[in-house]
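Yeah, one chain of the complex is gone here, protein chain that is, but the others are all in their spots.
All chains are identified by letter, namely A and B, in their written order; residue positions are counted from 1 within each chain.
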Amino acid sequence: MDLIFTILLDGLIYASWLFIVALGLTLVFGVLKILNFAHGGLYALGAYGAAIAVPFFAGLGMPEWFSLLAMFIAAAAVAILIAPLIERGLLRYFYGRDEVLILLITYAVFLILEDVTKMIFGVNPYYVFEPRNLLGNVEMGSLFYVGYDLALIGLAIVCGLGVWFGLNRTRIGKITLAVIKEPEVSQAMGVNIARIYLLAFGVGVFLAALGGAFTSPLISVQPGNSVSVIVVSFAVVIIGGLGSIPGAAIGALIVGIARAFAVYELPEAEIFIIYLVMVAVLIFRPEGLFTPIKARKI
Amino acid sequence: MNPILRTFGLAALGALVFIAIGLVVPAWFLFTMTKAVGFGLVALGLVGLLRGGLLSFGQGLYYCGGAYVSGLMANWAGVTDMIVLLSVGCIAGGLIAALVSPLVARYRGIFFAMLTMALSMVAYGVLTKIAAIGGSDGFNVPKPTLLGYHLAETGFGLYAIAVVIAALAAAVCRVHFDSGLGLIASAARENELRIEYLGASVFSVSTRSFILAGGLAGLGGTLNGVALGHVDPFFSYWTTSGEMVFIAILGGYASVTAVFGTALVTELVRSFSGQYFPESWQMLLGIFLLLVIVFLPRGVGSMWAKPAKNHAIRSIKEPAT
């Protein structure tokens, strides 16, 4: 019984950061119809950003709790600095072109980001412990959990609800939904599509960086994390269905719990269980769980 | 003259010329050219896939598969004959591709790209964990032989074999691309629904290109495993696959020989940049990839001048309500 609980909770924690990152990926795909390969690189930038921002603000004499805010600031800074550069500077020239061509372009961006990150931050690992010690430990039955890890679950829920609320309950969100459905019609009706695309891309980058920033206390921040992030978050969104927010949530949960199960019960399978789940889902539903099956008009 | 015979005749001529060139160049260049052939073979398979509208980010898997299977055969069974090893590696690559094709050949576009990449990363992860075949260190491959003779230390023998293989592969691909089946594959890139309604199976077309690409990658992996004298899981790492994609895109999909040239250039730039800018190889690749896409759209990008497509062939069958 305890084991099941442990697996579920560990899975939930893992699913939380996965969801935050995958949410950004699926949002960008939903609005811009772009699979952003550089998403993993932006995640890494968020992690490095946190590794710089947390000690920086501590050095300014800010209170300890400020380190949580510092991680947000780091993610926002990455989004504000990088998103316009990539979207306005490069991607917008390729809208409407074949999706594979755009994937190649974001792949190229990813390669460049990788080395630029290495040049700026070096190859030695960074560690950010402070935020994780901040929220104490929580006792659950016979087990102790780090409060920070549990708070990640809350953060994921806030991110998911925030994006949902932003899309469905705000004016700009409703315009975005209209752009997703009918880009040409929206543009003809006077919607500034460029602004919507930049905004959606910015939010996507922010979520990638946020995922990276809030994961940084759990890992050593060093080169080489980013590729597995893009591959795993792609697995998550493909399980749920590309472009679907509930799909990303379900996908993250399935992947998180499957991985936690492997860690405790089948350690040899840890590295590939995610893909095994993905393959199993795709065999039965090639479009993912939540994609409405589209018919092309012929 | 029969166009097929003509193609093979030209290939034979080309092979002779390059073998002659091999007699006068320094040993390090022979080695670089041999390795370039290994990469070029993988890229040639990618070109075949690209002609059918498929981009694989995971050719490293079949490259690695060929290298491992032939390398293990050399170590465990003591077979060092290049003809046997290359055949085994080629079959291994094709066989692995055939095993995964039922899953991936249903997809196109970004799904195909990402699924193939995920599979290669699984292979990488698994290989690093299997201690019996060296784990993340890999293992050494014994010196090759040909029909009982040892190949010279200068590397000329291996280079000559590589040239012959390259010529043969280029000729086979040229014949395939120009054939009726090749034309149908290009048509599937343009409109898979139309191809299905004409009575052909897009799935079979994709599977065929995929297995061919897997076989070529296995061939390339064997060649490079033997040339380097060592194989490791890095053969299946995403950066390896990414370099193959780069070489293929740079070469373009119209030509079957360009990939060998671009592979050589890529190899040369890599070894020089390794000396002068050790941490910027990925960045160079990225920048060049962008430059090629932006400034060389014809030949390289002309295949993409079309609207986006459905991902899963099956997804076109039922409408949303």
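Throughout what follows, contacts are C-beta pairs under 8 Å (C-beta built on N, C-alpha and C of every residue); 3 or more make two chains touch, one makes a residue touch a chain.
Here, contacts and distances are computed from a predicted model.
The chain that is not shown carries the UniProt protein name "ABC transporter ATP-binding protein", picked from "V-type ATP synthase beta chain", "Cytochrome bd ubiquinol oxidase subunit II", "Bifunctional protein PyrR" or "ABC transporter ATP-binding protein". Touching the missing chain, out of B:Trp28, B:Tyr197 or B:Phe272, is residue B:Tyr197. Listed residues B:Gly66, B:Gly157 or B:Gly182: the one in touch with the omitted chain is B:Gly182. For chain B, the list of residues touching the undisplayed chain reads 3-4, 175-176, 178-184, 186-187, 190-191, 193-201, 302-303, 305-306, 316-319, 321.
Please note the rule applied: only the chains that are shown with their structure count from here on.
If each chain is reduced to the centroid of its CA atoms, chain A and chain B end up 32 Å from each other.
Chain B makes touch with chain A in their complex at residues 53, 55, 57, 103, 106-107, 109-111, 113-115, 117-119, 121-122, 125-126, 129, 193, 238, 242, 245, 249, 279-283, 285-287, 289-290, 293, 301, 304-312, 314-320.
Touching chain B in their complex are the following residues of chain A: 33, 35, 90, 96-101, 103-105, 107-112, 114-116, 118-119, 123, 227-228, 231, 234-235, 238, 242, 268, 271-272, 275, 278-279, 282-283, 286-287, 291-296, 298.
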